[in-house]
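Of the protein chains in this complex, one is absent; all others appear in place.
In this document, chain identifiers A, B and C correspond to the written order of the chains, with residue numbering beginning at 1 in each.
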Amino acid sequence: MISKAAFLVFEGFRALVRAKVPAIISSITIFITLMIFSIAYFGYINLKGYSLEFRKQYRIDVFFDASLDRDQCLDIFNSILLIDGIEQGDFIDRDRAAKIFERYFHKDVTEIVGTNPLPLGGKFEVAPEYRDVRIMSAIADKIRLINGVDLTVFQSGLIKKIDGFLDNLLTLAFIIGGAILIVSIIMVSNTIRLTIHSKRGDISTLRLLGATDRFIKLPFIIEGILQGLGGALLSLMTLWLFYLLMQYLQGYMRTYLISPELLIPGNIIIGMSLGLIGSYRGISKYLK
Amino acid sequence: MISKAAFLVFEGFRALVRAKVPAIISSITIFITLMIFSIAYFGYINLKGYSLEFRKQYRIDVFFDASLDRDQCLDIFNSILLIDGIEQGDFIDRDRAAKIFERYFHKDVTEIVGTNPLPLGGKFEVAPEYRDVRIMSAIADKIRLINGVDLTVFQSGLIKKIDGFLDNLLTLAFIIGGAILIVSIIMVSNTIRLTIHSKRGDISTLRLLGATDRFIKLPFIIEGILQGLGGALLSLMTLWLFYLLMQYLQGYMRTYLISPELLIPGNIIIGMSLGLIGSYRGISKYLK
Amino acid sequence: MIDFKNVTATFSDNAGIFDLTFHIEKGEIVFLMGPTGAGKSTVLRAIYMDIPVQKGRIIIDGVDISKIKKRKIPFFRRSIGTIFQDFKLLNDRTVFENVALPLHINGVSRKVINRKVHEVLERIGLLDLKKERPTNISGGEQQRIAIARALVKDPKVILADEPTGNLDLVTSDEIVDLLDSATQGGAAVLMATHNFPLIRPRHKRFIELSEGRQLA
Partner (left out) sequence: MIDFKNVTATFSDNAGIFDLTFHIEKGEIVFLMGPTGAGKSTVLRAIYMDIPVQKGRIIIDGVDISKIKKRKIPFFRRSIGTIFQDFKLLNDRTVFENVALPLHINGVSRKVINRKVHEVLERIGLLDLKKERPTNISGGEQQRIAIARALVKDPKVILADEPTGNLDLVTSDEIVDLLDSATQGGAAVLMATHNFPLIRPRHKRFIELSEGRQLA
């Protein structure tokens, strides 16, 4: 039994060498699949990265009652900082407010009014996992209930727009990713089915010689796994070149790269699994 | 000669029926390729759509000399409207300025100051083809030189950021699109090569019977084109379902759909071309 | 060993075999004669279960083969050595690998395989070709490899379909000798052939077919 299993494994290896054209084509298919996977994933983490960067700018603005003095305002400011989800805050005194006035009207408020009548306030950033329209609205509502808070501004309109945009993109990325997954498996198993189809004569001879389905299947499956490994190695080599290019382009456009600790085992495991699933599906369908 | 050509065309049709498994698999490959193409293009026009929508918000803010009265300001406002690239403008009188003040400080300016000391100004939108950081900066510079203009504000920082982001996305989309194009051709021609490989015995027999390369090639190429047509029809059917889904989702997320006038001939032409190129490459490589 | 009881196996109304009854003993060699298209290959294919039998029973080594479960067919086929009319060699393997294949299927150890394959190639005189591909040897050489592949596993039943069609008289005679000698080990041999001059001098039993029916 052991010598038979060894023979079948060995057969799988030799099948690669015996029928080079189909083996090469299957490997290329898996290689391409892995490239598409990797690039899609690369696109996805970049989208995600850009999205997180944008959400960094989400903040809640608070204005205090005009009747309160600076110290009272500071107390309220500090109590807001303790609210769950608030990461950090920026206290806005009269001078900061004047700067903001200047930013929008490009005039010094004291110059045109004589005094600085602007209200005190604070800007708050939320922790990354709270950067979402719904959650931030809830936080803004909570702040609004605090005594001495005159007004809470959360630009939910703009944020909703950006959020919506990013969500659309990520949804699209997911739809595409899911499609790619299904497509890859179909593609690989079709390619392997074709290579099996081109050996249909040999398969029927093996059956007439008394080979069980297992005996016929195993070499194909091992060949499939090896083709997957081959495709994975090819894709890693190509991705390495892609990395060099991206590193070079890093100066021109910001990109997030997949870490090699994820990329290398990921490609090898997915490649071999594709080979395994593809050949298993292919040969099983054929033998039915 | 005519009867021979007719025979070869007919052979191409019959090859589809004779070897169903390879024909179906080739059609599926082309179908998948077209789906990827269509979805990628769908993703691209959505990106483009979102990008244009964002750029709609790009504008140039202008403030006028405080010493000028309303009519003088209006004259300057109108002269700015005539500048090349300016699409439309919004004159900001004292009341509008007060509203802006309220938007940022959430107080009525007359209430806290007593009068309305805010400057007059205008907001200008540029025509779509001018919505670009470099071009808008140039326009802003031009406005700045006009007599009576106190200040021109063009938020080049924010715009640069959004521009950069969108450009990154579109660059990514183009890299992926290019990759898909190359990959599809390889994929289709590999699949067709495998189907040819499975007929290698028959090809060598045809040669021994005195068939020219042209005689051997033509049926494969016609078969390839038909497989392309089959794949295109399959993809159109699937895309139709995808459209129904998208129309249903339209309520939840904004999407731009490809017009059927582009989609239908596009898929058929690309599908048949893929079949043609794939089978031509496949059989030519094989016969060499 | 091989027992046909009113066996009918048809492809259409007038092609196939009809109502055949015969018996072949352990250690016996029987020739299946008949012109082209008479149904000789059909008889053999019915035995190794390549085609279904519509009527009657085929009993091999005491087992009614219609009772064999689909899952068990491979194991049944392992006990039969078949020489196919069209050889059915695997072109992507060497001669050695082709002959070794049935032993690998039977799960024989590598050492035994090595010895047995060398032995049988020696016997048919083609040891020199062991590293060649079937596409690179002559038609008669291919035929002898197909014979070697059937004999290498010392089967209880040997089915030979026109095993000398591509061989000259001398070599053909040697092959029939080889098949004949297999009966000494207890095998039952059924050999389909049209070559009457080849088998006439042997005075063995033969079954004659014509249009799927038994003569005499």
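In this section, contacts are C-beta pairs under 8 Å (C-beta built on N, C-alpha and C of every residue); 3 or more make two chains touch, one makes a residue touch a chain.
For clarity, every value in this text was computed on a predicted model and none was experimentally measured.
> Taking the whole complex into account, name the chains on display that the unshown chain touches.
B, C
> I'm checking contacts with the chain that's been left out. Which of C:Thr8, C:Ser79, C:Thr94 or C:Asn166 qualifies?
C:Asn166
> Considering the whole complex, which of C:Ser41, C:Thr82, C:Asn98 or C:Thr183 touches the chain not shown?
C:Ser41
> Pick out which of B:Gln88, B:Thr115 or B:Thr205 touches the chain that's been left out of the picture.
Touching the chain that is not displayed is residue B:Thr205.
> With the missing chain put back, which residues of chain C would touch it? List them for me.
11, 34-37, 41, 85-86, 136-141, 143-144, 161-162, 165-171, 194, 196-197
> May I ask you to list the residues on chain B that touch the chain which is not drawn?
1, 3-4, 6-7, 18-19, 201-202, 205-213, 215
The definition used in the following text is that only the chains that are shown with their structure count from here on.
> Touch graph of the chains shown: is it line, ring, star, complete or other?
If you draw each chain as a dot and join those that touch, you get an open line.
> Give the chain pair that accounts for the most C-beta pairs in contact.
The chain pair sharing the largest number of C-beta contacts is A-B.
> Chain A to chain C: how many Å between their CA centres?
Comparing mean C-alpha positions, chain C is 62 Å from chain A.
> Using the average of all C-alpha atoms in each chain as its centre, how far is it in Å between chain A and chain B?
It comes to 22 Å between the two C-alpha centres.
> Can you compute the centre-to-centre distance for chain B and chain C, using the mean CA position of each chain? Integer Å is fine.
66
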